[in-house]
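Shown here: the complex without one of its protein chains, the others still in place.
The letters A, B and C name the chains in turn, as written, and every chain counts its residues from 1.
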Amino acid sequence: MRYSLLSVLQQAFKGQRDWTPQWRDAAPKASYDVIIVGGGGHGLATAYYLAEQHGIRNVAVLERSHVGSGNIGRNTTIVRSNYLLPGNVPFYEKSMQLWERLEQDINYNAMVSQRGVLNLYHTDGQRDAYARRGNGMRINGIDAELLDQDQVRAMVPFLDFDNARFPIQGGLLQRRGGTVRHDAVAWGYARAASDRGVDIIQNCAVTGIRRENGRVVGVDTTRGYIGAKKVGLAVAGASSQLAAMVDMRLPIESHVLTAFVSEGLKPLIDTVVTFGAGHFYVSQSDKGGLVFGGDIDGYNSYASRGNLATIEDVMEGGMALWPGLGRLRVLRHWGGVMDMSMDGSPIIDKTHIEGLYLNAGWCYGGFKATPASGFCFAHTIANDAPHALNAAFRLDRFATGAVIDEKGVGAQPNLH
Amino acid sequence: MRIDCPCCGLRDNGEFTYLGDASPARPDGMDASPAAMLDYVYRRDNPAGPHRELWYHGAGCRSWLVVTRDTRTHDIAEVAFARDAARARDAEKAVP
Amino acid sequence: MSDSAPTTWQQRSGWAGVTQTGRFGRAGGDPGVRLDLLGRQALATIIVRPGEEAALDRLMQERLGVALPATGRAAFASAGSLVWSAPGQWLVMGPAASALADLPQRLAGVAAVTDQSDGRALVRVGGADARALLAKGVSIDLHPSVFAAGATAVTSVAHINIQLWQVDDAPTYVLAVPRGFAGSFWSWLTAAAAEYGYDVQQVPA
Partner (left out) sequence: MSLALDRATSAAAPATSPATLQPFRTAAGGLIDRSQPLPFTFDGHAYTGVAGDTLASALLANGVRLVGRSFKYHRPRGILSAGSEEPNALVELRTGARREPNTRATVAELYEGLETASQNRWPSLRYDALSINALAAPVFAAGFYYKTFMWPASFWEKLYEPLIRRAAGLGRAAEAPDPDHYDRMHAHCDVLVIGGGPAGLAAALAAGRAGARVILVDEEATPGGRLLAERRTIGALAGTTWAGDAIGELRAMPDVRILSRTTLFGVYDHGQYGAIERVSDHVAVPEEHAPRQRYWRIAAKRAILAAGAIERPHVFGGNDRPGVMLAGAVRAYINKYGVLPGREFAVFTTSDDGWRTVADAVAAGARVVAVIDSRFEVRAGLTQAAVAAGARIMLGAQVIDTAGRPELAAITVMSDAGRTETIRCDCLAMANGWNPIVHLDSHLSRKPVWDARISAFVPGGLPGGMTAVGAAKGQFLLSDCLDGGARAGAAAAADCGFAAVSPPPYTTDPESDAHEPLWRARAGRGKAFVDFQNDVAATDIELAHREGFRAVEHLKRYTTLGMATDQGKTSNMAGLGIMAELTGQPLPQVGTTVFRPPFTPVAIGALAGHHRGQDFRATRHTPSHGWAEANGAVFVTSGQWLRAAYFPQTGETDWLETVRREVSTVRSAVGICDVSTFGKIDIQGRDAIKLIDKVCANAFASLPVGKARYAIVLREDGFVMDDGTVTRLGDTHFVMTASTANAARVMQHLEYAHQWLYPHLDVQMTSVSEQWAQFAIAGPHARDTLRRIIDPAVDISNEAFPFLAAAAITVGGGIAARLFRISFSGELAYELAVPAGYGDAAWRAILNAGASYGITPYGTEALSVMRIEKGHVATAEINGQTTARDLGLGGMMAKKKDFIGRLMKERPALIEPERPIVVGVRPVDPNDRIRAGSHFIGVDVTPGPEADEGYLTSVAFSPVLGQWIGIGLLKNGAQRHGERVRAYDPVRNGDVVVEICAPCFVDPKEEKLRV
């Protein structure tokens, strides 16, 4: 059933009787043209675009748990395209554009909310670095504004301007940035893909990748062997484990990032703010919870829970930026296991194994990439060649030196 | 999380700085190949399980440590001075 | 260490401009905490050369009359004190400004000696609530069964790396704070001590 105000009203009178599962909970077939491993945002979006853009519908998404159980379901929902380096800029802008029409494309309200993303600066050096970034964005046709202190004050007057250890000088604002309701993205893509013929297979963990004569022929799973002409990996934090199945070592480490939500509150802040002198970023969900986070814990981890050192660091950042937070309460904190790459930028590429494709290295910033990642990965799989937008996200860039290191911290994943 | 520094005792992980996998050995010397260096600098096993990793006790004794920790449970099996581990590694390397 | 010649230049303690002496915090009753700002004393880092630990131990016994303390331990003597500070490293302290001037010579070939006399600001923390006060910032266990007189630790307090050692069972502690951080450290220390009431004095080392 198409979702609309009308159908919602009709069902209100019918006691919600006629709704059906939002996507088919499919059982595996013997084989598929394409298998996407990972039912997170990227995997589901890829399946959707394979069907929608490339007419490839004999596709399965294999998810070891339930759809959306990974990082798509646990991130701080920030979307933006305020990137610095040429390799990244057009890709993330494409993503932004796809967000802007997502609801119409997939007939699902994922609450894309362009409430603005404001990155604060606290020193002249930081200001100039943001100017460099903002100018790069503008050159690429992306909106960016460099605000001074007064302009920031007008937007978010409750921040600590007067007694701060690191006084706020201004900020880089991308008004088109904002937030998107994370779970809805997974569900919406699942529904849209399923409607187009994609099999979404939950509780189906890939345990092996089979090859014959150097090319991929299928995958072993907890629900049996499934044949495939092509296999695309989009398993985020589990990328190294999947790669190990074909003896590949990736330029990736898995790290845990903690996110937090406060108790529900009446509207307090209607934009996304990022502290530039500590690890803290915050926005408010439509339900009223302040959703916030900080830095990763910094050690390799496959456990989706963080520790006190980081939790305190985030709270200190919060209080330093916004002293009015003191009496508000954290309701819950949780972790997600992320695929931190060696230069902090993603990989969307074919591998040296024929028929095997890789989508990984999203670090803590891959949510915003979901639509474009699906779009590009689908293209790469369908055409056996990258799209111009992901031309820079190659696996061989570490060998060639064409790394995309936005932060300039080098080959140390926990610093990105 | 707490790490049992061999000389300082159990300390909060906030006192330490993490570097990463301790397994790759630096290809030393003028004849090291770029391919070996690429492997050393960029490629990681990133195991879900026991992991030998380098931590620096920067807010304590300033020792580099090799910690063997399970990345799924955080159980720590062993903590050793990196210098001792490195000497053992080099001694092994020296054996033809 | 070698500033034995007369000089007209004023020396400044790391606490200068940062601290005030007197009684602060909770009013009434005895102050729970006593903070003694220690004047400058000779202080150096000694780092033993590979394989020279025994030689260093012997030389230190000769020079100060105390053996090299083990990991996490400090040894106090009138000629000078030794405080372990890292594997193969100790802080050596001498009473007078020039007390350690001979060390680099004496330990040549055995250990590297680096003057740190000006690098740290020292404060002695005592009083009935001294342990509770430190527990606010120090994450190590200060219980007497674990950390007693003669124990030392390098750790961090309020994001500042410090070293502390316990000098008696009262308990009384000495904290060595990197000089540039004295102001921020003091801000933490006094905020933490306020609920107990505290007394600050300037004392010679």
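Here is the rule we use: a residue touches a chain if its C-beta (ideal position, glycine included) is under 8 Å from a C-beta of that chain, and two chains touch if they have at least 3 such contacts.
Just so it is clear, the structure is predicted and the values come from calculations on it, not from any experiment.
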{"item": "Chains on display which the left-out chain touches in the complete complex", "value": "A, B, C"}
{"item": "Hidden-chain contact residue, picked from the options A:278, A:346, A:361 or A:413", "value": "A:278"}
{"item": "Residue in contact with the excluded chain [from A:146, A:257, A:273 or A:381]", "value": "A:146"}
{"item": "Interface with the unshown chain - residue positions in chain B", "value": "1-2, 10, 12, 17, 19, 26, 28-30, 32, 34, 37-38, 40-41, 54, 56, 58, 62-64, 74, 76, 81-83, 86-87, 90"}
{"item": "Residues belonging to chain C that touch the chain removed from view", "value": "1-14, 16-17, 25-26, 40, 45, 47-50, 89, 111-112, 114-120, 132, 135-141, 143, 146, 158-160, 178-185, 187-188, 191-192, 194-195"}
{"item": "Where the missing chain touches chain A, by residue", "value": "3-5, 7-9, 11-13, 15-16, 19-23, 25, 65-69, 73, 86, 89-90, 100-101, 103-104, 107-115, 122-125, 127-136, 138-141, 144-146, 158, 160, 163-166, 172, 183-184, 187-188, 202, 262-268, 270, 277-278, 284, 286-288, 303-305, 307-308, 311-312, 315-320, 323-334, 397, 399-403, 405, 407-411"}
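The criterion applied here is as follows: only the chains that are shown with their structure count from here on.
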{"item": "Touch-based graph of the chains, sorted into line, ring, star, complete or other", "value": "line"}
{"item": "Between chain A and chain C, centroid-to-centroid distance (C-alpha), Å", "value": "49"}
{"item": "Between chain A and chain B, centroid-to-centroid distance (C-alpha), Å", "value": "30"}
{"item": "Residues of chain A engaged with two or more neighbouring chains", "value": "none"}
{"item": "Multi-chain contact residues (two or more partners), chain C", "value": "none"}
{"item": "Sites on chain B touched by chain A in the complex", "value": "1, 12-14, 17-21, 34, 38-39, 41-48, 51, 53, 55, 69, 71-74"}
{"item": "In the complex, chain A residues that touch chain B", "value": "238, 240-241, 244, 249-254, 297-303, 307-309, 312-313, 342, 398-399, 411-414"}
{"item": "Residue ranges of chain C in contact with chain B within the complex", "value": "71-72, 85-87, 139-140, 153-156, 161"}
